[in-house]
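Have a look at the structure below before the remarks.
In this view, the complex is presented without one of its protein chains, the others remaining in place.
Let's look at chain A:
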Amino acid sequence: MKHLLGIRQLEREEIEAILRQAEAFKEVLERPIKKVPTLRGKTVVNLFFEPSTRTKLSFEMAAKRLSADTVSISKSMSSIEKGEDLIDTVKNIKAMKTDCFVIRHPATGAAHMIARYTGCPVINAGDGINEHPTQALLDCFTIKEHFGGFKGLRIAILGDIFHSRVAHSDIMALKKLGAECVVAGPGTMLPPHIEVLGAKVEYSVKKAVKGADCIICLRIQRERQGGIPLFPSVREYANFFGLYPEVLEFAKEQAVIMHPGPINRGVELDPQLADSSRSLILDQVTAGVAVRMAVLMMLLSARETL
């Protein structure tokens, strides 16, 4: 593995290896001194062309726990529109002898492009509406910790599947690991041909949730929709596509709830359910740091052995 660009490029064995490594690092996070010297002297550059406090913080935390130095660059959309050349920017930063790029960008394929034009390892922290592989890996990690494995699990993903890179990566990862995946949401948010990724499509949320072991609710991002609204009102969305106790009824008794955060409480997820014992939302956050440590270590130390 030279880069982490998407789940699509990963083999099942590679995913499993990352999850195993993350397990070891999660243990480190429980220690009183939560730091290992693994990446001492390495510099990780976080390039965030889209606002994301959580993901950026999680990557920074992961790098620091591994004793790497981190530099973060946040750029607003406006400077890209002014014609700032991404390849050029990255080549310049690389010339300062950095070791790894973590990139979040509003354009699909931006991380792939950087990987092609620089020799540096690149981690995709979300590109356009395409993929968000580390989120999928931390979701898988959380599910594995809870259930012990993936075989026979039914996972329902609810909401804006079209615009959600989390959904795209989750479906591919869960499918590769052997879980069954079903998606539901407003028809306007279910992209045509989604079954190519291996997900089953349901138009009724209750049907999707039926018999599910785990339900992943996605954040409604009205800002991503542009032009014509894709659903008539937040109220209608909550009523028909949100996860509330009466919908959860249809799932397995022990079913758990996940959410990539931040949550619109009372829209896609019932406020009480979000804080209930069935929620794994905070476990996901912890898993995020462990998984990102694993990815950073595997990419950067793999380079060392060359």
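Definition applied: a residue touches a chain if its C-beta (ideal position, glycine included) is under 8 Å from a C-beta of that chain, and two chains touch if they have at least 3 such contacts; residues count from 1.
By our rule, contacts and distances are computed from a predicted model.
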item	value
Chain not displayed: protein name in its UniProt record ("AtuA-like ferredoxin-fold domain-containing protein", "ABC-type sugar transport system, permease component", "2-oxoglutarate oxidoreductase subunit KorA" or "Dihydroorotase")	"Dihydroorotase"
Residue of A:159, A:191, A:242 or A:288 touching the missing chain in the full complex	A:191
Selected residue (touches chain absent from view) among A:105, A:144, A:176 or A:292	A:105
Touching residue (missing chain; options A:100, A:113 or A:143)	A:113
Interface with the unshown chain - residue positions in chain A	6, 8, 85-87, 105, 107-110, 112-113, 117, 127-131, 165, 168, 191-194, 196-197, 226
